[in-house]
Structure formats: C-alpha cells, structure tokens
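Note that one protein chain is taken out, while the other chains of the complex remain in position.
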Amino acid sequence: MARAVTTQRKVFFTVASWAVALLIFFPILYTVITSLKSETEAIQGFGLIPSFTFENYVLVQTQNGYFKPFMNSVVISVGSTLIALLIAVPAAWAMAFSPTKRTKDILMWMLSTKMMPAVGVLVPMYLIFRDTALLDTRLGLTVVLTMINLPIVVWMLYTYFREIPGEILEAARMDGASLWNEIVHVLTPMAVPGIASTMLLNIILAWNEAFWSIRLSAANAAPLTAFIASFSSPQGLFWAKLSAASTLAIAPILVMGWFSQRQLVRGLTFGAVK
Amino acid sequence: MGMIELKGVHKSFGGTNVIPKVDLAIQNGEFVVFVGPSGCGKSTLLRLIAGLEDTTSGHITIDGRDVTGEPPAKRGLAMVFQSYALYPHMSVYKNIAFPLKMAGIDPAEIDRKVKAAAATLNLTSYLERRPGQLSGGQRQRVAIGRAIVRQPKAFLFDEPLSNLDASLRGTMRLEISELHHQLKTTMIYVTHDQVEAMTMADKIVVLNAGNIEQVGSPMELYRNPRNLFVAGFIGSPRMNLISGKAAEEHGATTIGIRPEHVSISKTGGTWSGTVGVAEHLGSDTFLHVHTDGVGTITVRTGGEIGLDHGAKVWLTPQPDKLHRFDKEGLAIA
Amino acid sequence: MGMIELKGVHKSFGGTNVIPKVDLAIQNGEFVVFVGPSGCGKSTLLRLIAGLEDTTSGHITIDGRDVTGEPPAKRGLAMVFQSYALYPHMSVYKNIAFPLKMAGIDPAEIDRKVKAAAATLNLTSYLERRPGQLSGGQRQRVAIGRAIVRQPKAFLFDEPLSNLDASLRGTMRLEISELHHQLKTTMIYVTHDQVEAMTMADKIVVLNAGNIEQVGSPMELYRNPRNLFVAGFIGSPRMNLISGKAAEEHGATTIGIRPEHVSISKTGGTWSGTVGVAEHLGSDTFLHVHTDGVGTITVRTGGEIGLDHGAKVWLTPQPDKLHRFDKEGLAIA
Amino acid sequence: ETLTIATVNNGDMIRMQKLTDDFTSKNPDIQLQWVTLEENVLRERVTTDIATKGGQYDVLTIGNYEVPIWAKQGWLLELNDLGSNYEVDDLLPAIRGGLSVDDKLYAAPFYGESAMTIYRTDLLEKAGMKMPEEPTWEFIGEAARKITDRATGVNGICLRGKAGWGENMAFITALANSFGARWFDEQWKPQFDQPEWKEALQFYVDLMKDAGPQGASANGFNENLTLFQQGKCGMWMDATSAGSFVSNPKDSTVADKVAYTVFPSKGELKNHGNWLWSWNLAVPASSQKADAAKKFISWATDKAYTELVASKEGWANVPPGTRTSLYKNDEYLKAAAFASTTLAAMDAADITKPTVKPVPYTGGQFVAIPEFQGIGTTVGQLFSAVIAGQSTVDDALAQAQSITTREMTRAGYIK
C-alpha cells in the first residue's frame, strides 16, 4: 500500500485532524486561558488572549494550599497502583498460564464488582473505616483505590500475559528458575510495556476518582479531587479562580499523560488486538 | 549420564487419552528422533520426559533414578523449543547465562562457560545483541547455546527447525548433527519432517496416535517398515501403496514400492499410464504417472529424462524391493 | 488473455533503488517463477505488476494495454498472498464470493461460480467454516479459490506455501501445478525456495538485488547457469564451488560441480578426504566430505552406501559436468 | 494540638482562614487545619461524620437548620463557657433563639442573614417607577416587567431557580410564606394542594418567564449575584449578605446604583417571608479537643474578631447579622448602606410563626425537621423543572403533594 501519498491529501488530513483535535482539546485550552484572565475579564465574553495575570493561582494557593493535596494525590494514586500491581501480577500469571474452566468466570466476576454503586455502600464503608482508624489517612484511600482498580489491573495484565508464549516460561522452568525467578526475571521484564500501560491507566483512574477520595478524607489525606471541591461554586465571581484551580488539579496528570502517552497507548488494547 | 527409560507411561488430558501406554528405553549418547503426524503426541511425550507435564500413570527414570514426580529443573535435562523461547529482554550473553545464574554458579565461572558455548556455536560476535536483532538461524543457535551451557544429561528438541526456511533448515540440521558428534550427549528430537528424522537419527521412534509404531535405525525403517503406517511415513517422496488385484498377485492385501524402485520405459512394462505432473529437480525428476488400474504412481528418474505431461509410459517395479502388507497392515516377512 | 510485459520498469523507495531496471515478457499461459534470495525485490516486482505499488518509471502492459497508472482492481489480475490474507470474519463461501460481490455480479451467478471453484479445490464441505477453523493447506486453497473465481487474466502468487509444513508444501505444490495444467492461465509465482521454482516453473526468473540474472526453463538454468550466482542458487543440495589451484587447472577462476556429478570411491580418485556428516535419506545419501585442498564437498550417493563418519574416501568429478566461471563470475562457454 | 475545622467556601469563611495568624499567635499551642468544601459537599461530609461518630472534625460549620436537630440528637457540645468577653447577650435574639435548645446555646453564629429586596435605582427610575418602603409582590411584578429589556440583556428580576432545599426552595418558601402558604398543616399534612401555593408558584413562574434571565433554572445565589453585579438584573430578592457584594465596587459594576428595601409582601398580609439563616460554628459532642475548639469559636465569633476584620478589610466586609452591637456601630452603618435594612429584616423574622396560618414546625425558609433536606430538594427539582419549561405549575404541585405525603408518611409524621 505504499503508493505515493500526495502532498495535497496529506495537507487535507493534517488540517482536518488538527481542527478536530483542537475542538476536542478546546475546553481544556480555554480553561487554561481563562485561568490567566482577571475575574471581570473572564466573564466578558469569548476571548482567547488573556491578560496573563497569575493572581488566580496565587489566590488559589493562599486559600487552599496546593502542595499538600497534590502530594496526597501522588502518594495515593501511585501507591494504590503499585499495590494493585503487586496483588494482580501473581493472579494474572495464574490466570494466563494455568487457566482452568473457571478462569474466564472469575475474571468477569472481578469486573462485575466494579459495578457496585459506591454510594450505596458509603455508610457501611464509613463505619468500617472509622473502626479501623483509616478515615482521613492516605493508607485508607490507598486501600480503597487499590480495591477499586484491582479488577481492571488484573484484566489488563491477564491480557498482556496471555500474549507471552508459555514456552518462554517453560524454558525458564527447564533452566532451573524457581517461580519467583520466573516471574521476576522472565515474565515481568517481558510484560514491561503492558505493565507500564496498566500502571499509567490506573494512576489516571486513581487520580481522578472523586467519590471515595472526597468522602473518606478530611484534612490530612485530602487529594486534589477534594481540593477542587472547594472551588465548585463560591460566592462572587469565580470563573478565573475556578479555572486556575481546575488547571492545577488536572495539570500533573495531564502532563504525565502527555509524556507517557506512547506507553499508555501501546498497551491500551485490553487484549482486543491480537 | 543420559539413559532415559519410560515404563508404562500413560497420559490423558481430561477425558482424552493422548498417550495410551508407552515403553521406551533410550541409551546414553543416542540421538533419538520422535516422528509422527501432527497431533500424534510427540510433544506431549517429550514434555512428559522434561517434566513440563505430569504423567497420568507410569514411570520415567533417568540414569536409573525415578524422576516421575520431580519438577523440570531437577531432572538435569535441557530443552530447545520450536519457537526458540529466548528471553527477548536479555542479551544473547544473558540468555545463555540464565540457567547458570539460576543454578547459582559464580560469575567468573559463568563467563567462562558462556564464552565457551558461544565459541562452539559461532555466536561470539553476537553476545551483546538482543534476540530480536538476530536472524532465525542465529536465534536457534542461541537456544541451543542455552541448552548446552548447562551440560545436561540429555537435550530435548521440539521441532527446533520448523520455523526456518528450507535452506537454513538444511544448514542447521547439519550443525546439530555435528554437535551431537562432538558432545555425544543423549538427544531426543521431535519433528514431523521425515527428512530430518532420516538424516539425523541414530534411532527413530515412529508415533501414531500416541502409540509407538516402530523403533529402529533410519535405514531399518526405510528397508523394513513394520507396517503400512511406517511404510507410508518414512521416505520422500512417499512409498507408492497399491491394493487390489495387483497386490493379490503378490499374496498381500497391499503392496508398496518406493518411487526410486520403479523403472520407467516408453516401450513396455508391468503397468501402463500417462505422465501427469513432472517435477524437475535438476538432479532428479519425479513423475506422477496416472496408471490404468493401480492409481497414481510416483516415479523417480534421472535428471535428464525427456518425458512430459501427457506422455504414455510403462512402469515396472523392482521385484526385490516390493513391500507386502497383510489385512491388518502388518508387513509380511 | 494474460500476456504481461515489463518495459524498463524501475522502482525506488525514497532513496533506495530496489529495482534498477527490468525488462521482461511473460507469455500467455506461462508459469513463471521469480526466485532469488530474501530482499532481492521479488515481492516488489510482483506488487508492481499487481498495481499495489507505483512504478517509479517504466511501463507495464497487459495484453498490449498499458496499465501503468491503473489501480489494482482494474488490471484483471488475482493475487494470492503469503499470509493468505483471508477475511477472518467471513465464511469460506463468503471469502470466495467477495470479489464477485464487489464486481456486482448477481447472487445466483455468484453461487454457481463459488460452488464450481470450491469443487475444483476440494473445498465443498468446508464452505460454511471460518478461516480460523481451517488447516493451513485448506486456507491456502481458499485463497486460491478467491483468486480463480474471478477468472483473472493472470494469477500472482507471493510465496504462497512458505507458511506450510514440508509435506503439505509438497502436496500444495502439486495441486497448484495441476491447477495450472487445468486452467492454462498465466501464473507468476514468487518464492525463494528453489525446489518450488524447479518443479513448478515453465520459466524461472532469477533475481538478485533487483536485477534479472537469468531467465530460462528450469533445466536450462540447471544445465547452463549463466553465472556463479545462478549456479549457486539453482540445484539442491547446492553446487560445489571450488576456486584456487583446482580451478586454474581447468582454465577458470572458479569451477562448479553438482553433488550428483561427483563419484566416490574408497580406493582412489581426484580428491581425497574424510567423511563428515552423512545424511541418509533412504533413497539417497548426502555425504559431506572434508577434502584435503578443495574444502568440503557434498556428494550424492545411492541409498545403500556403507560409509560413515570419519571414513577415508576419494572423490572424482565427472569432467563433462564441470561448470567453469571466469573472474567476473560469468560462465565460460 | 491541631484543630480540624470544616468550613464552606464562602467569602467570609475564607477571610477567616486568612486571619488565623491572629489566633495562633494568641494561642501558640493550637494549630489549625482547614477543610474547605463546597456547601453541599460539606454538609454531606459533616453529616456523615457526625452521625457515624467518625470524629474527623473538631469544629464544624453548620447552618441554623442543623443546629437544633443535631443538638436534640446530642451530637453537639453545649457552648456554655466561651470566655468572659464573649457577650452572649449581644447576639441578635432571633439568631440566638435559632441556635438554642432549651435555652442552651449549641452553636455560635459566624454570620447571619435574612432576605431583602435589592434593586437598581437607575433602572427603576428609567421605568418611571419608585420603590415603596414596603413593596408588594404586585408592585414588584409590574416593575420587573417594565424594566426588562432583553435586547440590552437587562432582566427585570433575578430569582433563584436552581433546585435545592437551600437554593430555590429557600426563596420559594419565603415567597410562599408571604403569600400565606404553608408547608404542613397542624397534622403534618402537606399543603401543596391549597390555593395559596398555586397562587405563589404561578406568580413566581410567570414573573420569571416574563422578566427573568435566560437559564434561570440553574441560577442560585451565586449565579444571581454575578448577574446582578454585571448589571443584568433590575431587582433581586435574596439573602441580606448579598449587600456587601453588590455594593463592593471592586467586583460590582453597579455598586453606586443599588438600593435596598425589605422583602416584598402580598397584598394586606404584611408577611415578609421570615427568612432567617446563619452559618455557625459548633463542636461535636465527641470531640477530644473541646477546650481548644471553644477557644477558637470564641475567637472567631466575638466582637474582637469583627474589629480585626474591620481593621484589615474595612467595615463593609465584617461578617454581618450576629450582634446587636454591630448595628449600633456608626462606622459600620456608614460603610454598609444595607445595614439598616438587614437589621430590620432580621428583627422581623419569626421562625416560630413563619406564615399566616399555624404550623407544627419552626423555620422560615425551611422546615426544621431532618427529612426536609430530601423533601425540599425533591420539591425544588419539581419547581425548577417548571422554570425550565419542562413541567407545568399544576403538575409540579400535584407531584410535590404526593411525594411529600409519601415521605412524611414513611417518616411517621402522618399516621
């Protein structure tokens, strides 16, 4: 299919794709622009060139403090992802390389636990957390997010592991590798792209989880989702401040996503592509 | 140091009986080839020996020691897989060193052994490459390197050449044979390519549906196939098998004659027919002759025969090379 | 109805000149095989003919009509791909019917043609299966079915058998040859397996680095290779090539002798040596003899020779079968 | 000792956060940790926590709706000893009453508000009308329609439409009170099937249709405030705390053209809606740090704090509506043109007798029973749908009646 691609065609698709992409990106772009406007400027109607004031960021920072919730978000999302991986890798190994008739069912059951409406179990959870002294602790939130994302992690890893030929693991076994060595020296390094992609996706999901992270935190463990909850509708003009807070809340994950998009995209198939 | 015995080994997967019951003794230093059609249980048998599958019943001994329940790592065997099963994230050096590292051998010793193995296999200049940067033949050599470095009691090969192209297959075939001459370690080699079986084996084990049909040296099987299955399987192109009247004339249900044992003439002979496809290989020509009465017979002739599609010919089998089989398909002595 | 001509066809990808300049005429009904080592441009040439690539310069005509600028669908050719390229979600029936459906032919007519093609190829009982449920050989047959159902001016095959195992390859080779006899349509067949080339072709085109080295019938190439490249490429096992003093004796830079043209003796001859690996094929034995002075020489002998590894032997080439090549590697007449 | 303080993201609270240095310098052994959340999120967080005795917070910011309910549950600590200079008696009686159970104070008011009419003098003048001292709804309706000029984006009136018991239902309940409607009769039977409700709602819907802004069904206090500050509203009936925002020239483009008067009434009823709201600080009964918490509350709600804010941000920005003394302060009265109207409204609000007919509940713009949040919000949704044009007044009232009846039956009020 390597017939000549005419420049015309290429230009046409370039223009079309950029137009669509910018349209999709526009809400985010406009939020960033608005965050650099003054409040009165922000509601003056459509304008793409702000006055580049940073007062909103200063205000947001002095009002709420950005660093602590940011660190909480980082610790919780990365921590929960790592723990989930730690639990999921062996499980996915077992499912992929020693499947039984029930493997598929177990996998599907795991996914179905994600369908439980969170709010329906809020009070029980709150009580459990209170009694285990996990309320408003990073550990508590990490545990919750680990459990929430575990099914997806298992599933993703399972699909990657299944693509690894069993013969290689058998070779390792013949070579005298113990199970531990087999997983650490052979399986995991081979699945690195898949594991990286799983990790990224789950950090994103954990970062953006907004139900439990607000409900089970107060001051110490409150992540950025709670940070943004204090800006959703304050009194007076707030468009620019809200934009600044929004920008701050999404910027870290957005930047991380941009830089790692190749890894993320490469593995984002859920086994749908052979 | 490499004597393997299977005693009443039986294997079934769930309900299906893949290996009904096999007894087999492999001597130290022998090159044994398992051949048989696809799905006949060759790989399964090899994996039972390796310990990658459990026997359902029966025993496997290595050098007299019963290893039936032991995990693969303890059996002291090395295996080369069809897909090479190299570790893609490790360099050639690390691939070869892996089994030694797992055995906890010290780094200096590992280095010495890896370099020696690499030298044997002409891999010295590739040691830093990843498997992905190697050609098929080189990968296969790395896989073998990984096997020999441990100095195992026996090598197990599962169709190691089937992913290579024809000419490379020829070369690698030679290399493995040379290696066997050099190391004199027991080798068990699975293939469904009978050319490989014929050229490499000291002893061929012909399997069919999990049963051993015949065990013997290549020429034994070629000359005296015990039954129809072996007769049809060994030899390339296949033996011509004829049943019906022509067979009855020889007091058999089926007779067999190899293509190289049929002579061809334009003037007269036992069977008449017309030439179908003629395969010119340069040195030889294989004629597929559609005969009147005994079906299509393949004939091997010299390279320079002047017969073409549609020509009328007569065929005569060499009487002393005829194989006769009874109703059960067993050879009649 | 199937005459294809290439005039000064040149193709480069970006900066690399893959096909410098090719002139070639293919007659109606011919079975032409392109052979050559990997990467020599066989597939590219085929794809240029198919219209899947644009020529950089030069012209391609089919039955005298210049098709250089035309899209593939308009050229009236059919192609069978190495990977079969079957549509995995369609049944065999639908796969075969697809080109007809695209041509807007009415369903009754389609049905007739598909059934006819399926009958030709022994696919009738698989029509409702998906490609995933077929064996390799069956898939290949479906791919061919999809090609013949359109009654194209010519068939293009790109290594159609390279994904099959050895014995299946043999069978399919025969089937394609039979098909050619039956349809008498022009076929262009790409392979790097010289056995396929020899057995199937009416005319072989040997390519090397995008250049045509020689065009001719299989036996022409076998008997009179125009240069070293062709000599080394055609024939299996390969021709033994010897340079140095032994060659100078015959007034050439290099001499070549095929394994089947060397006689072997335990008592005396031209070259002495020891037997290395002996490959017993039953009917033949290939001996790899390490000679003193002219390197390793492969010798073909009868099936029943009693020579083994390490035996001392003498080799004598048949003088009338010697090939002589000059400094440029061209054959000396 | 670290106090965790849960608070809403309102301007006054945020100002308080900025002034914490003053408190910590006076109490070096106490650290403050703030949890600032949007009002609804805060309420659900705090409620869950206190009801399950989670103990996450030491000081809570809660409304006067919650205080009596929670106090009766025994969830709040009595605030009896807020220090010698706290001057409990200085608190406005209406506010103090709302925060006491059996005359015991359970929360300290941070700021309080009632409702009033805010209007644009220039627009009214342009329409040739003059705001009476005690406007009636009839007058308001007429004036609003006259002022409306959609071409220039001027709406005659801005009223809350966003669903929520504290949003549109606060206003609509006050409006209904002024029309003589009530939520429940003495047997806790819902009254949406009564003509007063129909009249009030119809009036509200018609007025919003004729003179209200685009997308009014999503407008709450904040949205209306923005609209008004942008000069898009002629009149606005809402909380008195809006006064300091609309009159602040920094944010408001119409600061010099606003005036204030009382919440309108209907005809002869003279009921101005009885809106009374305060944000208060309270301490959970289970608190381990009660003393420190009380110290903080006392700091944040006493007179000195008012002066502190005044010294830093000016008198117009001090938290209003909690202390009598503030309304006697000349500087404040000078700085805040809305002060007198605010005081008048707060003094007039009677939460024990919100409407004309007798009721079994207390509360002005809300009904002080636990179930009200749910019921109020649901009914608010129904009324909001009418404003959005998705439903009719009759349908909405009928549904409100049946849903309320259902919930009250379930909760055991209706036997």
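For reference, chains read A, B, C and D in written order, and residue numbers begin at 1 within each chain.
The working rule: a contact is a pair of C-beta atoms (placed from the backbone, for glycine too) under 8 Å apart; a residue touches a chain by one contact, two chains touch by 3 or more.
Methods note: contacts and distances are computed from a predicted model.
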{"item": "Name of the absent chain as recorded in UniProt (options \"Protocatechuate 4,5-dioxygenase alpha chain\", \"Sugar ABC transporter permease\", \"Cytochrome c biogenesis heme-transporting ATPase CcmA\" or \"Cation:proton antiporter\")", "value": "\"Sugar ABC transporter permease\""}
{"item": "Contact partner of the left-out chain, one of C:Arg65, C:His89, C:Lys266 or C:His290", "value": "C:His89"}
{"item": "Which of A:Leu59, A:Ala196 or A:Leu254 contacts the chain that the document leaves out", "value": "A:Leu254"}
{"item": "Candidate in contact with the missing chain, chosen from A:Ser38, A:Gln61, A:Asn220 or A:Thr269", "value": "A:Thr269"}
{"item": "Residues of subunit A (touch criterion as defined above) contacting the omitted chain", "value": "1, 5, 9-11, 13-14, 16-18, 20-22, 24-28, 30-31, 34, 42-43, 45-46, 87-88, 90-91, 93-95, 97-98, 100, 104, 106, 108, 110-125, 127-128, 147, 150-152, 154, 166, 169-170, 179, 204, 207-208, 210-211, 224-225, 228-229, 231-232, 239, 242-243, 246, 249-250, 253-254, 257-258, 261, 264-266, 268-274"}
{"item": "Footprint left on subunit C by the chain that the document does not show", "value": "50, 52, 71-73, 77-79, 81-83, 85-90, 98-99, 102-103, 132, 146, 150"}
{"item": "Subunit D, residues in touch with the chain not shown (by the definition above)", "value": "44, 47-48, 51-52, 69, 73, 162-164, 213-218, 227, 232, 370-371, 373-375, 377-378, 380-382, 384-391, 396, 399, 402-403, 406-407, 410-412"}
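What we mean here is this: only the chains that are shown with their structure count from here on.
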{"item": "Intercentroid distance (Cα basis), subunit B paired with subunit A, Å", "value": "52"}
{"item": "Gap in Å, rounded to a whole number, between the CA centres of subunit C and subunit B", "value": "26"}
{"item": "Subunit C, residues touching no fewer than two other chains", "value": "none"}
{"item": "Per-residue multi-chain contacts in subunit A, two or more chains", "value": "none"}
{"item": "List of subunit A residues in touch with subunit D within their complex", "value": "39-40, 43, 62-64, 122-123, 126-127, 129-130, 135-136, 214-215, 218-220, 222, 226, 229-238"}
{"item": "Interfacial residue positions of subunit A with respect to subunit B in the complex", "value": "165, 167-168, 170-178, 181, 185-186, 189-190, 192"}
{"item": "In the complex with subunit B, residue positions of subunit C that touch it", "value": "162, 165-167, 170, 173-174, 177-178, 181, 192-193, 195, 198-200, 218-219, 222, 234-237, 258-260, 276-277, 279-283, 286, 288, 300, 303-304, 309"}
